[in-house]
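All protein chains but one are shown in place.
Showing subunit A:
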């Protein structure tokens, strides 16, 4: 056809389109666009590694350079997913080793990565540049040694929150002397002593190093030298702990920090000596992100620190900050966009700090750009939640954890339905919500009617009946991930909204009241869902069908049941027999 669009032009145009959803739309226009798009797609994001098989992904996208994979469900972070559930990276990496010799980036989250998998990465991808393993496990420092020794072009190595079998700290010395391309290193989760001289030399010879997040085993004495070798750092994570307070060390550290004129993000500070905090003051003004959630710094020092960070956009902190600290934050940090307050004593029966709902209300009033909140506290009221909602209709993420379960509004003793209702009603762009406190089905009615942009919802110890779940599944049009624990939701709402499940990434339900029968029925009738029943106490066949299952994980997939399930997980498929009761 004379007027058909030349492929090369389309490819060039597409090279400017990064967003996955835009590329997906492009591929639906017509067959030739689908074909052109798939050949020039370079990045792939797989939100659930069991939703698609490596073979299918490779067949569709033959020229990928960057892949992100997520494995275990989010509740694995809280020990709710049994340890050997799955999420193995090896099959993916082995398939990629054959199909994508030019693969450059792998980002894995909540996956099990073995040393063998790391060895494949090290040996098979000649141009490998970025390895991020967030909250992963299954590998040791031996695997890291292979990566260090072989990946000549590695730019980024990030092990945040991963559990590493820390055999020895020598792996760092495996980076050859000729290796200078490191730009980002995050080894905070490692515990063994690393060779400090190796670290110093590595830092010294990598001029593009921008992010350095160290494990707490790196002592304070070493820090000034490291900082002097890397004054170009943008992000630093360090312990700042020491056994003794030397005046000498203090001035060296102060000097080193002042030399880091481009430092924007700071984290770590575990076991920091408060008297060393003033060494940070010169860089506070430039900081946009401060993560003090590991730092047991008390309120007065926190206030002094935070009030100098007028350009702060993100603050993660322990509840030692208290209401007074949050008020100071609200006054000083007008550019704040994200706040997370973690509990210093989550298992204590009594509050150990003076942090209440007032702190959050102050920040919501004083920080106009605040859109993301994670807040642990011990009391809340409907009026506070409504105030927060009215103050901050621009909230996109709101996660509230009232530490004691079933806590009502502390003023009226009513459930917190109305308060959370105000949040969903006023915050029209809310994408993520976690609830806590005493909640009835009514809150779900509000969520179902107003939460139209809600993508992820986390529920625990909430609701009265199936009506609650029905409101959510039938009302939340954009829902992708739903995770529920200990709620009285059963078969009816789930079965009545079965088709909804195919429009979502996944549903997790544990300690609810979904019967084995309902699971089998879902598995039988919905071939594009994997309905996985997790039963550590024994095969669900050994109890009557109407008994509730312990844990249930349902996700859509184009690859059918997975083949790597442990002995306590069963996929309900079309052969699941329904026994008569």
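Just so we're on the same page, a contact is a pair of C-beta atoms (placed from the backbone, for glycine too) under 8 Å apart; a residue touches a chain by one contact, two chains touch by 3 or more; residues count from 1.
In the analysis below, contacts and distances are computed from a predicted model.
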item: Listed names "Autophagy-related protein 101", "Signal peptidase complex catalytic subunit SEC11", "Protein O-linked-mannose beta-1,2-N-acetylglucosaminyltransferase" or "Auxin-responsive protein", matching UniProt entry of the absent chain; value: "Auxin-responsive protein"
item: Selected from A:14, A:172, A:267 or A:401 as touching the chain missing from the view; value: A:401
item: Chain not shown: contacting residue from A:210, A:252, A:314 or A:470; value: A:470
item: Residue, one of A:35, A:63 or A:163, that touches the chain absent here; value: A:163
item: From A:22, A:77, A:429 or A:541, residue that would touch the chain that is not displayed; value: A:77
item: Contact footprint on subunit A, counting only the chain that is left out; value: 75, 77-80, 82-84, 137-138, 161, 163, 165-166, 189, 191-192, 216-217, 219, 239, 241-245, 270-275, 293-294, 296-298, 342-349, 352, 376, 401, 403-406, 434, 458, 460-461, 467, 470, 474, 485-488, 490, 492, 495-496, 498-500, 502-503, 511-513, 515, 521-522, 525-526, 546-548, 550
